[in-house]
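Of the protein chains in this complex, one is absent; all others appear in place.
== subunit A ==
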């Protein structure tokens, strides 16, 4: 008995005497590079297959399929309800569901929260987004139902701004909204908001399941003289497409007046500007 105890105690001493054990997660050594590369390739292939499977049925609201579809809803809401004093932004995706529709495309059902940026109010929306598949690529079709959010009253501000510009003898113009430091002159903010709304028409048209658009910057805006009730602006807008990371330039002719809302009269995608440098004789 005593011998056994001595042996046990000796063993215990051995354990306590040993160097402190550091537990680190499994470390993959460079030797395993080949295996890991294979694993990664495998993950890639699986990923594509999984993507098709995952994007059907209940969706993880944090994952990109639901997020991209929800962004499309943001663009759609802005085309219908946006103004120089009302701009909506996707706040959160609460839940989502996707299903294939025969061979024609994929339909998403989403519960989201949307925020109106100027009044800083948010509300919930239920939406459906349909992306078509096949040769004829149409822009996504959206249906949405929101709570009170969309009925925010901005009539006073809109009318005041409209009247101010109508009475003004000079035409407004501006460039780089925001500027490099994220700054926008308060007077110019309505023009920046108007650009966001006008961009939403483009971003809505251009969106697919493989894109995520935001407006990066207004390169320039010039107010045009009109004889109608509408105010007219020519914009050069830079969009940022997240998946390709590209900056895409669009020229837009936009009209607005409070009763009729924002309209895009003409749109033109400009060629990629690799350096966008000024002519050689300027510094």
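In the analysis below, contacts are C-beta pairs under 8 Å (C-beta built on N, C-alpha and C of every residue); 3 or more make two chains touch, one makes a residue touch a chain; residues count from 1.
One rule holds for everything that comes next: contacts and distances are computed from a predicted model.
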| item | value |
| --- | --- |
| Chain not displayed: protein name in its UniProt record ("Sodium/hydrogen exchanger", "U6 snRNA-associated Sm-like protein LSm1", "Acyl-coenzyme A oxidase" or "Carboxypeptidase O") | "Carboxypeptidase O" |
| Which of A:62, A:170, A:228 or A:266 contacts the chain that the document leaves out | A:62 |
| Options A:80, A:150 or A:242, residue touching the unrepresented chain | A:242 |
| For subunit A, the residues touching the chain missing from this view | 1-2, 5-6, 8-9, 12-13, 15-16, 20-25, 27-30, 33, 36-37, 39-41, 43-44, 47, 60-64, 67, 89-90, 92, 94, 117, 175-176, 178-183, 214-217, 238, 240, 242-247, 272, 274-278 |
